[in-house]
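Here the complex is missing a single protein chain, while all its other protein chains stay put.
Labels run A, B and C following the written order; every chain starts at residue 1.
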Amino acid sequence: MKIDIKISGEPLNIQSCIDWVMSPECGGINVFIGTVRNLTKGKKVIRLEFEAYESMAIGEMNKIAEDVLKKWPVQKILIHHRTGILQTGEVPVVIVVAAAHRDAAFDACRYTIDTLKQTVPIWKKEVFEDGETWVAAHP
Amino acid sequence: MKIDIKISGEPLNIQSCIDWVMSPECGGINVFIGTVRNLTKGKKVIRLEFEAYESMAIGEMNKIAEDVLKKWPVQKILIHHRTGILQTGEVPVVIVVAAAHRDAAFDACRYTIDTLKQTVPIWKKEVFEDGETWVAAHP
Amino acid sequence: MKILAFGIVKDIFSNSIVEIDLKDNATIDELKILLEQKYPRLNQLGSYMVAVNNEYASASDVLHKGDEVAVIPPVSGG
Partner (left out) sequence: MKILAFGIVKDIFSNSIVEIDLKDNATIDELKILLEQKYPRLNQLGSYMVAVNNEYASASDVLHKGDEVAVIPPVSGG
């Protein structure tokens, strides 16, 4: 198993994500952890709500992982995304990439988060003290 | 405290490294984890031994962290390096960078490991079944 | 045909699923025109995509009976 994809309503366990990629063949691991910021354009965020079109999101996340394995000499890639209500400081996304050499791990991890933010059907609603807004819906 | 530097003879605790940078101001965390590979140029590695010129290594690691804070809008940076005997699969280095935006976190983390490998006085001896060699001593 | 809605589109439809009458062999473009007539606020989105059976669809793709069709506003995961 070179790919691990998950969408979950429960908090993501970063350590077990990293444990999953660890192996004696691997030399470098790059991890991206998204966290919920307490401010957007200076406005205080109370909480976030993430909604996924789950079946399609799993498919798009798998496509990214398959692309990564084609593009870079990567041994394992994990993409976990959380849904539901998150407080500031909590973790909506964890990406872990293991490779024999670190350049591939860095490049592949960055490609993964950049592409995820463009193609994976997950939506974030920011809840402020005076209202709420779906992010990116009004560019 | 924006900088956390450590050289330790004990196993590095990745989760507590990540916990240290987490904050509600942060939006993206990039982590690099080095691991001991079981093969070097096709030869089986039994174990590694890391030696540090500790006072100077701490100084050089601090210089890298200060440079990172000057070059990128980074909130926190942690660099932990292990010394002593490590088995394959174990972790000699953990670097964690937290920033409001992910590009800074990725760039700063990569700069940190690239620079650490060039300037920080730490040496790695690979022990094979039939001998041992100080890495990079015979380029 | 049933159309699934997510994110801001759920608010625009006031529902997570709506029923649209479509002629046989209608294209994605024809679906979008009908949707925009019925829900003019869709035009206020910078852009949106339609997915058919969990894949992004092109403007000229033809819809078939039994397809799972979803309106995909700009994504914002991660």
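Criterion: contacts are C-beta pairs under 8 Å (C-beta built on N, C-alpha and C of every residue); 3 or more make two chains touch, one makes a residue touch a chain.
Here the structure is a predicted model, which is why all the values come from computation and not from measurement.
Novice: Going by the stated contact criterion, tell me the shown chains that border the hidden chain.
Specialist: B
Novice: In the complete complex, the non-displayed chain touches which residues of chain B?
Specialist: On the side of chain B, residues 34, 50-53, 55-57, 59, 81, 92-93, 113, 116-125, 134-139 touch the unshown chain.
Assume only the chains that are shown with their structure count from here on.
Novice: Could you state the distance in Å from the CA-based centre of chain A to that of chain B?
Specialist: So the centroids are 23 Å from each other.
Novice: For chain A, give me the residues that contact two or more of the other chains.
Specialist: Touching at least two other chains: 34, 113.
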